[in-house]
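Only one protein chain is missing from this complex, and each of the others stays in its spot.
Coming up: chain A.
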Amino acid sequence: MLKKKKGTSGNAVQYVTRNQALKKLQLKLSEFRRLCILKGIHPREPKKKPQGQNKTYYHVKDIAYLLHEPLLKKARELYAYEKKVRRARAKKNRDLAARLAARKPSYRLDHLVRERYPSFVDALRDLDDPLTLVHLFAVLPAEKAHGIPAPAVQLARRLALEWQAWVVRSHALRKAFISVKGYYFQAEVQGQAVTWLVPHATSQVLPPDVDYKVMLTFLEFYSTLLQFVNYKLYHSLGLRYPPVLDPKLEQAAVGLEALMQDLASSGSGAAAAAPRQLAAAAAEDAEEGGVNPAAQQRLGSLADKVRELEEEIRGERPRGAAAAAADAQQAGSEDGSASEEEEAAEEEGFEIDSGDEGEDTEEEEEEADSGSDEEEEQAAADDPEDADLAAAGAAAGEASDDEGEQAEEEEEDGQQLAGGAADVDADDDAGVCASLFKGLVFFLGREVPREQLLLIIRAFGGEAGWDGEGSPLAEGDERITHQVVDRPTQGHRFLSREYVQPQWVFDSANFRVLARPPLYAPGKAPPPHLSPFVRGEEEGYVPEYGRQLAALQEAARAARKRRAAAARGGDVFVGEEEEGGEGGAAALTAEEEAEAAEARYAAELAKELKKSGAAAGEESEEEEAAAPAPKKRRVSGEDELQMDEQQMKDIMMTRKARKMYQGLQKSRAAKQARVAALEQRAAALKQ
């Protein structure tokens, strides 16, 4: 039996020190470090360190993995190249040096990204750190002293802007928080929550004790990863990547605006739009004189025909309007509020303080059954404007007249709180986020953090302009509903807009409700900025302002639910003219509406051809039966029985389990003590 030799099995074979790895790979230390960062290889901490305590250990398999890396070859080529350049310079051979400069070997990191993130979801899960680093470098100055190259900073800035533009386009932003370190944002991308940090826009002092080479290596890899991710995300929205950057606006450093200039033009469809030829057509007519002569005379009798048609439409209006709404749903509109105007029966009184919001409110009130019981499908959820219309469709006979005054006021409050997202289903967070600021127009003062506010406002569906170059709005524009200022006193005030501090935007976005503007008036200390990353239920303690905002949230949600219920027809608000057809219409998904539109087109065509009276329309769907309230189970428990049971459980536990249980109880008690202390302090402060 051979004696087991030392160092032939176990950790000694599985772990190598750093210098051993260097010798095996034949690399310099700086190169090795770079490669490890790029490949994602990190040193390990084995329990038994075969070579000593003060060495760094790597797994043998990791180093073997590095051996197959094509970048090794590139590293050696670069080294050889640099030697040539140095030699040429030393021999004062400028010609050769210039020629060599054109032949610098270059490399790409695409294969690394594909290796480390085999699927797109893997990349999304790891996107936090890359995004944060890229945003950091986008803000850093490109100092030669620390070796930060300007192209790297420009690339970082471009990638950060592209990412933000995508977040805005897809309305993916969910949370935003201002902290000492900067602005924390969280977006939801294909079900994954991605969190990143944007530093404050102060001039950054680069500390000397940070290893910038390491950070630049990370930046290199992360830039490549972010380019891949952006490409995939842009293509999933059907946008060209890389997006077109408007150079003039970029000069004006307007950031996001430069990237999103073509928002309007990209909305047009693939079919080329025929130019209007009104004059040309008239001229043609005059030239050829080729109009059916009888047609001219029949123009007179056209009015009767039109009246006939209108009566037909009015006769089938409950179904017709619902189907028309179905059509609109299928077409997928951008702007919901203007169509609501059409459906409105009567106007009600304006509210003086807010222009657009008031209009929104009254229109929303007028269609009683406009809530949409939403579709589980993501497609419809992504377009809450469709939801608006689907809801708006059924508003044939307006039931607003039937509503009582009090109910109206309450609903009004709820509607106002819900902002632009009043029509969206209460449970659809994505839909609510996408339309929360819809209809609101913001003007940002000079002193507020413009880029971050632009990101939030736009991602939640609002419009914004600022004081400076490239802004789409001027300060005096009458569409503006809110002005964001951060100065102690505000000189001239417009009456038609709210003046709020930037924190209002953040708080409203986090709680999905329009917070009360008077609390955020300029010059006043705003209420505490609550973090959306901390959930009150987990902590056990919800600060008082949090409770107030939660109450507002509840009111908004109740308003949305009420609208949804009214749409389903199971409420007292619904008038008699409306049948279950509306409820059915409200429940249609985008696909179903397309089918309905198709069916209607075919039916109308058949009607025209056969001149039959009643067109075969879709039958009104049955009203959904109100679900019976679940019976509450009465828990009957006597105290003594419970205590006995508890004691028995204690006795039957093993020592290990008992220790764990006691530890659990202790931590719970500590948490409650903390909460109690906080509440005591809050009460003391109030007094």
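Going forward, a contact is a pair of C-beta atoms (placed from the backbone, for glycine too) under 8 Å apart; a residue touches a chain by one contact, two chains touch by 3 or more; residues count from 1.
As a working rule, contacts and distances are computed from a predicted model.
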Would you kindly match the missing chain to its UniProt protein name, picking from "Ribosome biogenesis protein WDR12 homolog", "Exosome complex component RRP4", "Ribosomal RNA-processing protein 42" or "SKP1-like protein"? "Ribosome biogenesis protein WDR12 homolog"
Touch assignment to the omitted chain, from A:V205, A:L609, A:I651 or A:L685, lands on A:L609
Per the whole complex, from A:T8, A:N292 or A:Q687 the residue touching the absent chain is A:N292
In the whole complex, of A:G238, A:G476 or A:G491, the residue touching the missing chain would be A:G238
Out of A:E544, A:E591 or A:E679, which residue would touch the omitted chain in the full complex? A:E591
Missing-chain contact, candidates A:A80, A:A150, A:L206 or A:L302, resolves to A:L302
If you put the missing chain back, which residues of chain A would it touch? 235-236, 238-240, 243-244, 262, 265-274, 276-278, 281-282, 285, 288, 290-292, 294-296, 298-299, 301-302, 305-306, 309-310, 313-314, 324, 327-328, 330-335, 338-339, 341-345, 347, 591, 594-595, 597-598, 601-602, 604-609, 611
